[in-house]
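One structure below.
One protein chain omitted, others in place.
For clarity, chains are labelled A, B, C, D and E in written order, and residue numbers in each chain start from 1.
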């Protein structure tokens, strides 16, 4: 259960309105690596965390903070839209190019749909969606994803930081940059912690190393004509998990046969000339269980 | 420019059809962490790579391999659908529960839309989309994302590996598991290489460390009531980037004021009682450049 | 800023696992009228609310509660998936129709993607997205939307209540039904409050009643051949806003001319035979402002 | 079955082209609350209506009208694009800021994809989709949704009305505003009619009031720190449905235990330390029906 | 403007309910090639048609028919859902595999969201969206698209026809198949008519044949290792437009240089080592128009 205070985690007042920038800032609200993503990602990871104690507690701390980050950004966007020329008519815009330039750079839905406020969408107006949030139940896989998300997030924040001169906006972004720095460090430390606790190792998921085709687990297939790829740390020497030696497969020949689909079901009306043989009738899989016994009892000939 | 051989990178023949499993395998084709994602992600990263030589060459090698992985999986799915009871009528299905169970677990679009073949969609029938692919131009950010993608991918492959007994399918997945192991190791090594080459450090992006609010760059805000979060490596000791000491902020008070939106533009018909003051008229931003000079010349009074 | 306790608002323990039902319950998590929608809808409405005091305070109370409802449902779904036969191989499923039936009704992504947990998606696997959340800044419009959302939500909850016999699940849904009852009553009362406070009336938005074409503001256009539509309260008598008398336009003739598009720009290669006249060259709109003056000064002939 | 006349329901000729406004007007065509939504919403509600007579007849009348509204708006957009500088090259645009401002504010797809015409998309270019249309079979739930849709629609129309000076466009919008006024009144009257006919009451759906947890059906949980929420009509006095007395729960303590997920299936490779106990094997549900009997007969020991 | 009769274009009564088939039939309602697509595609094509007379009249005739096809299918789906075991609890389903199989194959949203009716979505539950509808203003391009849409539509209808034994359903599909036959013939005839009327030729769009690089307009680039491609009508002989001779380019060498991106803007924090040279500062394009003159006048040195 959650509780809320109307005070912001960090103050967010722009010096002056900037509706063009308000449009761009949507990326940090509803983009693939915006605050809605980390908020929902950490919430679902926390609810799904199968380890009592420090991991679950940590994830819920950070998840809860991120809801407040969406709040900060949504508030900032509304403030940047104050006095925006959203309802100045087009006649004004075309007679005054400066007005026109500003109006053209605005997000039409921030005015028409939200009445001068933020939207749960990105800087191209595409709505946030649930496929962005990763919560697999495997903490190492998810912490890698969290490092990646915070890295993209700080990168985008840094780019946006370079797109404004407004000291108020920059002040808020300095806070966001710092939190993204912390969160990158945090998830890197959490990965280290998983290893110290012997819960996970380097490769996700632990296990199956003996079942997979080991001979293909450390080789770069050279399939593009740049030669320099053989010069990197990924091409020779021990692998980070300590299990293999990197190598390069320079002469890349396919291991499989010519790809061929099966003959098609004639009732599906695929174009077919019989070149892959006769289609099979419907197959139901093996029937060795209870049902098979019954069939033998009642209908031995079927 | 690309070239193609019809031979598969690795053979992919199931022992027998399994249309229910063919449905699940769509996750590895068109899911958020399926092969279409890494294929498009690496292609765009390679085209966008601003470093001549080993990084670009590496990325293009791997990107090109991934196109072939989509091919392997699409071929496997078609083979798993051979003899699927897609066109058996419902009457048969309801009179024979085993048929019914199989038909219920099938992807209707694999039959109706693709005629017994793979779709560019995931295991819930949701189409692959371009927001899945990450290519930011910052190699460290993208390599973190690549580790994360390969980790989720190997995790999902491992889960699917446990959902089948078919030796042919398992054989192909053993190859996929191995490649995902290599690709995790590969991107981890590439991260190390970036540091060795002094191109990037630990935190993405390099820079702005002096401008961000440093005092907020290493502190866990304790906002959920589990106490154990203070016990992890993320709560004390040096940060992975070596720049900070982790700490915990146990008494979390907001730093900002009460969040308040600005007064709304009356032409946008927001419900308003004046409690946030008078709305401002449209503001255009500063006009100190060429246009300002012209205005002064021609219309000094405006 | 938000805070969190790991205790649930209401307990949510099923008597036994039911992975088929866990699939259906996704509708209440990530459907168009699921808890993620009201959570994000109320959060954005609250942040966007331009009235200090009771309205904003109310919206934030309810928004904060809804985050906890997503938590309850996500927890319930994980519990319903305990011991689900997600990784039983297909061979087992087809030899035992009961297993097959259960496995067919499961959400493949709950296992493959989330590792046995809830997803931010609906019961057809379609991800939640930001276009579901309505926050317009006009409180009457939004409260109408809130009544509608809570009504659909309680309706779907009632349907799901009839699809299970599990006493634990039913117990949680009895809480959800009650909250949806309250929330419907709540937003209806809030609409009444807006009228008492003279902030809004019946029709959204207030204003423009004198500018709109009043003669079309109360007439049912009879365009389908069922005659009974003329018998309802919407066909005669005073309108709910007290401004009009309802009437029926039985003989419905178009008021406009034949629809005709303008002649096309030849550079856009539309198929055209000249039947709508000569295309116009590009038009820029009026130029009566500063730019017009400059043009007159510098290039009088253009 | 439908029939069509090429004459528009209402005339829609702009005085002059305005491609920037044509972009914004897309919101009324393909936005979440645009005409395509009400058109499809009412069509599906009508086809799904389980009451013969006045309700079905009414819904089909209005649904049929809305197809014509999409037609009016699509025609208006094409006319606004006449002579739009879509194919003026960028060189012209950057040398003449007024042209640049106009071109920047245009929808690129209206030119590139539609050849100078409307798209089934909103003002940010996002396509209309079927999740917008609500048709539940419960008329009260759907009429609430219809009031809400017409309210958002008139609000957005009013905002767009304030963004143009073109008398032709304004004339069409005056018709649209009036129809939206009527449709709000209409659905409010239809709600009243449902009550008069004793088909529905206040809360959706009727029923379950005795089964739900009544003690939670009328209480505001105070979870955010604004105190004023206790002052509204939703906090004390009778509820609109006449069944409860509103109250406020000021001291909000969770009713449930600490949220805990079940132990995970080891084959799904979640990170796990055993802290929630041993995982259960796959459970199939009860088997007391026909299948259970057979099993007892054939395989008593299983 | 449209009018409606409640009578269906063709009768649509199934002999008995079949909720599994009702799920599959959604493909014909809201799939990429379902009736909603051709309905919206033809409506937008008709409104966008720039030729007065037979083409526009034709398109509007067919568009109007298609609205009625959505109606037929939606009605059929509701009828197929009559008596569907949607609300039988899971306990029943797992104890009786036949019930379980039926319930597993049902669309959960048809019950939970629509109350036993059709949805504007496809057979995987993915909502119809506006990007499916093609209306470019070029009639030849659009008629090619219409032939393609009707072909996919009849193909899917044929597949569905083979998935049922119900004589009522088959009777309706026989009507649909016939209409799809007509519509394929129709659009092929319409393509012929465009050529007879000298409005369009074979290639879309007419024109630019002299500007394009003619030497690349008729050659098959041999980029995959199957040799048989050289044996088809596309490899030698005259092209269908009569303008070229087909040929095969067997030795496919790239015509361009190594792909290289430009040096990146340092403020965007791409990883960069200078290997592509120094980044350029922001460039605004040529300024030879009015603005250039002004600049020369006021700020000659800039």
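Points to keep in mind about this one:
What we mean here is this: a residue touches a chain if its C-beta (ideal position, glycine included) is under 8 Å from a C-beta of that chain, and two chains touch if they have at least 3 such contacts.
Predicted model, so just to flag it, every value in this text is computed and none were measured.
Only one residue from B:87, B:104, B:123 or B:136 touches the chain missing from this view: B:136.
Only one residue in the set E:26, E:109, E:123 or E:138 touches the chain that does not appear here, and it is E:138.
Considering D:207, D:237 or D:274, the position touching the chain not shown turns out to be D:207 (whole complex). Residue positions on chain D in contact with the hidden chain: 1-7, 47-53, 86-91, 93-95, 97, 99-101, 103-105, 107-109, 111-113, 115, 121, 124-127, 136-140, 194, 197, 199-200, 205-207, 290, 293-294, 297, in rising order.
Where chain C meets the omitted chain, the residues involved are 155, 158-159, 162, 267-269.
The definition used in the following text is that only the chains that are shown with their structure count from here on.
Looking at B-D and D-E side by side, the one with more C-beta contacts is D-E.
With centres defined as mean CA coordinates, chain C is found 27 Å away from chain B.
For the pair chain A and chain C, the distance between mean C-alpha positions equals 25 Å. For this pair, chain A with chain B, the centres built from the Cα atoms lie 4 Å apart.
Touching two or more other chains at once are residues 1-9, 47-48, 53, 55-57, 60, 63-65, 71, 75, 78, 86-88, 90-91, 93-95, 97, 99, 111, 113, 115-117, 121, 126-127, 129, 131, 136-138, 140, 155, 158, 205, 207, 267-269, 284-285, 287, 290-291 of chain A.
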